[in-house]
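Of the protein chains in this complex, one is absent; all others appear in place.
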Amino acid sequence: MSLANGQPYRAIPGPSVIPDRVQRAMHRGSPNIYGGALVEMVAGMIPDLRRVAGTAHHVAPYIGNGHAAWEAANANIFSKGETALVLASGHFGHGWANHARGMGIDVEMLDFGRADPADPARLETALRADRERKIKAVLVTQVDTASSVRNDIAALRAAMDAAGHDALLVVDCIASLGCDEYHMDDWGVDVTVAACQKGLMVPPGMSFVWFSDKARSRCGETDLVTPYWRWGPRAQGEEFWQYWFGTAPTAHLYGLREALDMILHEEGLENVWRRHEVLAGAVWAAFDAWGAGNPAIAMNVRDPAFRGRSVTAARLGAPHATQLRDWCEAEAGVTLGIGLGMSTPDDPAGDGFLRVAHMGHVNAHMTLGALAVMEAGILALKIPHGPGGIAAAAARVAQG
Amino acid sequence: MSLANGQPYRAIPGPSVIPDRVQRAMHRGSPNIYGGALVEMVAGMIPDLRRVAGTAHHVAPYIGNGHAAWEAANANIFSKGETALVLASGHFGHGWANHARGMGIDVEMLDFGRADPADPARLETALRADRERKIKAVLVTQVDTASSVRNDIAALRAAMDAAGHDALLVVDCIASLGCDEYHMDDWGVDVTVAACQKGLMVPPGMSFVWFSDKARSRCGETDLVTPYWRWGPRAQGEEFWQYWFGTAPTAHLYGLREALDMILHEEGLENVWRRHEVLAGAVWAAFDAWGAGNPAIAMNVRDPAFRGRSVTAARLGAPHATQLRDWCEAEAGVTLGIGLGMSTPDDPAGDGFLRVAHMGHVNAHMTLGALAVMEAGILALKIPHGPGGIAAAAARVAQG
Amino acid sequence: MSLANGQPYRAIPGPSVIPDRVQRAMHRGSPNIYGGALVEMVAGMIPDLRRVAGTAHHVAPYIGNGHAAWEAANANIFSKGETALVLASGHFGHGWANHARGMGIDVEMLDFGRADPADPARLETALRADRERKIKAVLVTQVDTASSVRNDIAALRAAMDAAGHDALLVVDCIASLGCDEYHMDDWGVDVTVAACQKGLMVPPGMSFVWFSDKARSRCGETDLVTPYWRWGPRAQGEEFWQYWFGTAPTAHLYGLREALDMILHEEGLENVWRRHEVLAGAVWAAFDAWGAGNPAIAMNVRDPAFRGRSVTAARLGAPHATQLRDWCEAEAGVTLGIGLGMSTPDDPAGDGFLRVAHMGHVNAHMTLGALAVMEAGILALKIPHGPGGIAAAAARVAQG
Partner (left out) sequence: MSLANGQPYRAIPGPSVIPDRVQRAMHRGSPNIYGGALVEMVAGMIPDLRRVAGTAHHVAPYIGNGHAAWEAANANIFSKGETALVLASGHFGHGWANHARGMGIDVEMLDFGRADPADPARLETALRADRERKIKAVLVTQVDTASSVRNDIAALRAAMDAAGHDALLVVDCIASLGCDEYHMDDWGVDVTVAACQKGLMVPPGMSFVWFSDKARSRCGETDLVTPYWRWGPRAQGEEFWQYWFGTAPTAHLYGLREALDMILHEEGLENVWRRHEVLAGAVWAAFDAWGAGNPAIAMNVRDPAFRGRSVTAARLGAPHATQLRDWCEAEAGVTLGIGLGMSTPDDPAGDGFLRVAHMGHVNAHMTLGALAVMEAGILALKIPHGPGGIAAAAARVAQG
């Protein structure tokens, strides 16, 4: 007998839960791609894509995943041998740096570990030290999907300004767009990258690069850019095929239209952010209670200000995290995320970490249900813990 | 800002949550209805329909809802002026009695109120008193969807046997089939009625009457039976159209096939029952905690043995139940059931009762999530209550 | 190798092709049935249901198929022993008559064979002969799905008026509603019955009875009416559950809403009728050509004025019709309808007849494609025929 039979809930940090409406919108035959309704729909969607990132500038859509967006941004920003300063606060910072290196870009790293945000002071220092102005751009994730560290983008911008360095600020919002508050233009971001399968609630297959006029002119035509990655024609879409450099991802476009309607025209982006804020708070309240008096249980990021609102990474100690993940999936219908990039010498397989996603199409029922299931699993597995986790989460939700 | 935006959960006692697989199976174009795959599929499904009700006898499928199944059973069992003994343990017992009266059937009632099961002793007494053997059949719900009272069908059969009365035993399993343990043949039931939209996990639109050889021969051709309701040709389906007396409900058939596969061939009927048993227990544990020291909060049925495993009716006091239902739907994405037929002089609008469904496609995540949301709502609305409801529910789930 | 692999086309006279939009609309989870969006949607749909039948009066919706609608109409119109005059112009006229007899209604038949419409003069004569005014209602199909004969309803009404008989006029539009022009009120029809799976483009599972004030008052409360069939509460739906006498057919309702939008608010009912007129004309042109000089091939109804616009029954001679149906399905992806009720002493299995449906969601591509496939099959099977069938059909479409 299993209590998992029912609607499964994947509380993994992407691909996130796809709303029924989005799935329904995607379920249709192939449209004409040379004119008509699809072409008009996409034209109307471009302003919404800008709006969801908080920019009045440009957006280049790609058929691809988050790594495609990384490569697209890198290719348009850098020529071979130019220098990127990467601020790493978890697994994906290093991944992006490696990706850049793999393209022939010189990378300087500021590594803030796996549990701490990028420190603006260290950024400022590093930029001041760059007397030759070799650094062309600073690359940073808003939220690292693996560590769940959230960086303070505005503070990093301020540090760059304080240093008087003209490097571009390039932000990876893959794990945060449509979840965490974000203002590309207001915060002085030059390039933003994201994908569709997390806060944007569409199955994996599209990603985006937003870029400012400054980025466009500063980068010009790099020697890394290729026809597929070149952002200019995609952002203008003078002919429909140019948005996609070829055939459009028709099914995804219907889904994205529906998702943007939900976010921007129905719920409202600020309300979406606030919903994620409260649900993240509920998750944190549960972990605080479970970890009270039990140092083995703790969230990865100590300071709530630097925790992502879309995903929470936590330590339960090996093998408890893996046991709990297995129990929740097999016995209760909840799939939790693995602890990505969190192995340690004591725990080489990373069985001591897990992640709870609370991103995108997620409500109080889904998140409280996942936490209640975790509490049931903790009890069933006799994992030492403090009491009152799910009760505290419910109380947090009650506050709104 | 609302925390309801996400996958909504309708914890209402029917129509229940339709599995994605069932929805997907129904999403297809019209098939040929004169031969081929559909005809074969239905032939293969009839044995499964028998099995889900625990009978080796006959099943007549109908395009219709639960009320259609009532009328079908009544029409095949009774001629005008014959007598039904109805055992009422809630709203739907009275509804069925009224339906029978509306068809010209004489009805004797044994009314057990809105919170208690049918008493076998009173049934035995009533049957013994029927010296003229006017009572042709005893009608009873296994679980009343409104009161959530569950009757002990085997005990009622024993009472009928003890009375030496040959009336048929007719059981309404609309709210319980595929949720509560049920053995039509083993328990000596002559006629069972159910519909597809609760434990069978298919959108409303089909209902069923199972009947024994004894019922068939005892009833013969009543004067109430009409071509649409006549169960014989439907149960035999010698020509495909006869199952449905006309055009088949094609989309529903694909859904039903999928649902029966899930219940019988994947999870297993005994495991389905056990899952409902545990999830019902979790709901009860929460109410027990909330109601501890707060007599305003109580489940409708005192004795767990007589509570349905698919739905729980509970009292919170007016207007708290309605306030809580409104809050859960608007703020957290959970729709609870209204308190049907539960108005009282003090609460004419029935704002003091609600129902939590835990029927069909429901797992630990869904049920614990609903309870956690209720606890959040109770807190947000400052409804007086005992602590520890959701924690107790999680603990119940942990026991399995 | 088969040329059938691709999107199959079922050119059978119901269930008809369900539009993708309708399928998509039906693909959704269970809604709340006690309030909210569904309840409002249905309230708004009732006027459209009236409009599609051309009446300002009442419509009672049923979960059921066409036979359910027959029984519903019969039950509300007749008490046992009252007399129906049935005008039969094919299989379903006899079916309805048998259904009425099976309910205890006295039936007088005027049988016009399998290829001719009801003769108003014979109707007038029969009514004049009914000096005792025993006939309570005249029952007639607008289009018989099997014979494809279309009756002239307005002429039949005129005959009734000429006879000065006050019987009700009851019309079965199951095979014609949303295909053939129909004006319930203008033509003096008292009761109309139809189902959702033909011109209304929704999977089988709903049917409808429209009735006038006159019908309502003339019939009063018959002794055949039962709670399930009683049309009054369904037509008023004072409480939502009363429309359906119980649980609503939720998935179907979303589909029906979409279909009515397509018919009434996008294409327009007159345009729908005109489209069917032209497509029927294309089918007729093909048969005229194939049958020229080949008396073995002929449409069942000689006079185009009396042919249904939704389906064409035709004779090819046994076993050619069955061979052609088999070829078209196995080799080309088109399923044609069997020749229902068309067996003859020479052709007891009915292998000489077939039907081509052109009802509902059907366009020039679908119908011309079916005819071209038929012509290919006629050639492949070496069935003697006149040339130019599909060319003539294309020419008919060219005229618009």
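Going in written order, the chains are labelled A, B and C, and every chain counts its residues from 1.
The criterion applied here is as follows: contacts are C-beta pairs under 8 Å (C-beta built on N, C-alpha and C of every residue); 3 or more make two chains touch, one makes a residue touch a chain.
Quantities reported herein were computed from a predicted structural model and do not represent experimental measurements.
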| item | value |
| --- | --- |
| Chains in view touching the one left out | A, B, C |
| Touch residues of chain A, complete complex, unshown partner | 8, 10, 12, 14-18, 23-24, 26-34, 63-68, 71, 75, 98-99, 102-103, 195, 197, 203-205, 224, 226-228, 244-252, 329, 335, 337-338 |
| Where the unshown chain meets chain B, residue by residue | 20, 24, 27-29 |
| For chain C, the residues touching the chain missing from this view | 1-9, 17, 19-20, 27, 262, 267, 271-272, 274-275, 278-279, 331-334, 361-366, 368-373, 375-377, 379-380, 387-388, 390-391, 393-395, 397-400 |
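Here is the rule we use: only the chains that are shown with their structure count from here on.
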| item | value |
| --- | --- |
| Topology of the chain contact graph, where touching chains are joined (line, ring, star, complete, other) | complete |
| Self-contact between copies chain A and chain B, residue sets same or different by half | same |
| Whole-Å gap between the CA centroids of chain B and chain C | 36 |
| Geometric centre distance via CA averages, chain C-chain A, whole Å | 55 |
| Chain A and chain B, separation of their C-alpha mean positions in angstrom | 44 |
| For chain A, residues that touch 2 or more chains besides their own | 20, 27 |
